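Inspection log for the structure reproduced underneath, given as structure tokens.
One chain of protein is taken out of this complex; the other chains stay put.
Lettered A and B in written order, each chain numbered from 1.
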Amino acid sequence: MYGTGIIKGLGITMKNLVIPSRQFNIHQYPNRKASPADLAKLEEKNTISFLFSNPIKSVKALVGLVTIEERLPQHARFRGEEFAWYDQRCTGCASCAKYCPLGIIKIVTDTSGANLQEGQSYDIETFDIDIGRCMFCGLCVEACPYDALHMGSGFEEGTYRRSELVIDVERLRKADKKPSTWFRPQLTDRGHDPIRGSQADWDEVGRHEKPTGDQQRDRWAKR
Amino acid sequence: MTGIRTEPITINLGPQHPSTHGVFRLRVTFDGEEIIDAEPVFGYLHRGTEKLAETRNYVQIVTLTDRMDYLASMSNNLAYVRTVEKLANIEVPERAQYIRVISAELQRIASHLMATGFLLNDLGALATPLVYCFRERERILDLFEMLCGARITLSYMRPGGVFQDAPEDFWPSLESLVGDLPHYLDELESLITSNEIVLARTKNVGLLTDEQAIDNSISGPNLRASGVKWDLRKADPYEIYDRVKFDVPIGAIGDTFDRYLVRILEMRESVKIIEQCLEQIAPGPIRANTPFFIRPPAGEAYSAVEGPKGELGFYMVSDGGVAPYRCKVRAPSFINITPLRDMLKGWKMGDLIIIFGSIDIVLGEVDR
Partner (left out) sequence: MNYLPGFIDFYTLYDFCLTLFQNFGFGDNAEWLSYLTAGVIISFIVINLMILSTAFYTWFERRVLGRFQVRRGPNRNGPFGIFQPFADVVKLIMKEDTIPTEADRPVFTLAPIALVAPTLLIMTVIPMGESSFLGSLNIGILFIVGVTSVNSIAIFMAGWGSRNKYAILGSMRGAAMLISYEIPMALGITSVLLMSGSLAMTSIVSSQDIWFIVVMPLGFFVFMAAATAEISRTPFDQIEAESELGSGYNTEFSGIKFAILFLAEFMAPIVTAAVVATLFLGGTKGFDPIPGQIWFVLKMFVVIFVLLWFRATWPRLRVDQIMGFAWKGLFGLGILNIFIVAIEIMIFRTEEGTVGTSNMLIMSAINWVIAVVTLLTLMRIYGQKKLERPIPVPSPLANMGVEAD
């Protein structure tokens, strides 16, 4: 009947107000106010026993002064900002630079023979990624034939200057290696999940299993 | 008594205005509150996508299509990669087609949710239905994050398939979402569809007759709201749309309310399509063996899909090189605003906003 629709609408909004599961899945960033129940869960205690054992903290939490750090659940395939780059795997072939639609990767190799690692005949001098212009399409990762470049999993690269957004080779070398599993199914197969904080070394991220010492010796012997 | 002298007043609605859905400008002439003339002005978001495409290779252009209709990247990707496949004669594996259809239909739901939410926002509902729509859309975006690591600019599809198979935890989440979506839509409908204020505002407002719609080559939900039963998924089935059963909802008279209702009904149909795809999908390869630098033979191809906003087509000319010689986009948003002036004339200020909102354009696509 005419006129009932607006009243039904009031019911819907009230339902959404009172039912907690209908709330938007919002997580305060970077940390959120914790209720005593949350704190009890952190300490793996019953809420009521927590209230009695830590009365001061509970009151603080009730007033809203206690915060805990919590992130939105994020998938391991998330294409994040901090690129994970493995010096040991990179040959400096510049496939990534070539495939980048924006041309923001700059690679310079040094053939003078300084800083050589074992088995290398040249060294990577420059590996700049200008993430200020990057659109995180991941084509560079898709293009890398040696699994040396991976998307990262973080998103907290806010800086005050644009120049700081250029990730240079030193920063890439030092950075935490938390590669995203984007276009790297082998990482998923090995149970790697950057969101849970697992890091991956250079010998764990390849498409192929790392050869054992015997296999390696055989391969060298065949040559 | 001699009449009071009145003058028409010209207002520049936009480019900065809360409900122009981007940087759209309407030069409207009002007689009091009544519209006597309206002239759309656009191009504020022109980025030269079509020209940029000529300097990129066929895979890199996928990232450009994401940014045209940024609320429906999947559909854009699909339309583009289908054109390239037609141009280069690439066979797409079946599983890839299913995944593509599933993600395109999810994207359609997400886009229609946004359209509905913003229409209600334009009606002045203070963002409540909008946030409800966003809440459901968020779950779809979570699924996209599982699929391809991004939420908006997806770049998921590649000529010849999709770049990576869906992860294992994608399928249970998709099933639970498909189970929940009809309830979400029920709730949304009981908040909006029978609301008398919405009815009073939208019924018989902004009429677009079927003749007018066809004359202006409108497509998508706007065309179907005018009563024209035309859907590319049925009329020219692409991918695996001929294997799924779904209905094409149409509107009765082509007013703002019909345009809203057709979108809601279409979302329900999309849920049905996804359900059927989930039953039919089988394991298999997900990408044809295509090189990164595709070199299609010289020639031209046009291919269109039924995007959330309408017929989204790409026309590409190849000269045999790694980059297209010419790329032209038939953007549904751009063509759908053609009859805007006729639709607006005679209505009031408040109607302008909702008529404009019900057409559901995205300025990234209008200006490209």
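General observations
What we mean here is this: a contact is a pair of C-beta atoms (placed from the backbone, for glycine too) under 8 Å apart; a residue touches a chain by one contact, two chains touch by 3 or more.
Computed from a predicted model, the values in this text were never measured in an experiment.
Interface note: of B:R67, B:R135 or B:K309, the residue touching the hidden chain in the full complex is B:R135. The chain that is not drawn here is touched, among residues B:M267, B:I353 or B:V366, by B:I353. In the complete complex, the residue from B:V41, B:I152 or B:A200 that touches the missing chain is B:A200. The missing chain, though absent from the display, is touched by one residue of B:D31, B:E91, B:D180 or B:E211; that residue is B:E211. Not every partner is drawn; the one left out touches subunit B at residues 9, 11, 17-19, 30, 33, 120-128, 131-132, 135, 191, 194-201, 203, 210-211, 214, 226-231, 234-235, 245, 247-253, 258, 348-353. The omitted chain makes contact with subunit A at the following residues, 1-3, 6, 9-10, 12-14, 16-17, 22-24, 26, 28, 33, 63-65.
Going forward, only the chains that are shown with their structure count from here on.
Centroid to centroid, with C-alpha atoms defining each point, subunit A and subunit B lie 31 Å apart.
Taken together, the subunit A residues at the contact with subunit B in this complex read 2-6, 8-9, 12-13, 16, 22, 24-25, 74-79, 99, 101, 135-139, 142-143, 151, 180, 182-183, 185, 188.
By the touch rule above, subunit B contacts subunit A in their complex via residues 56, 59-60, 62-64, 66, 128, 131-132, 134-135, 138, 142, 145-150, 153, 155, 163-165, 167, 187, 190-199, 292.
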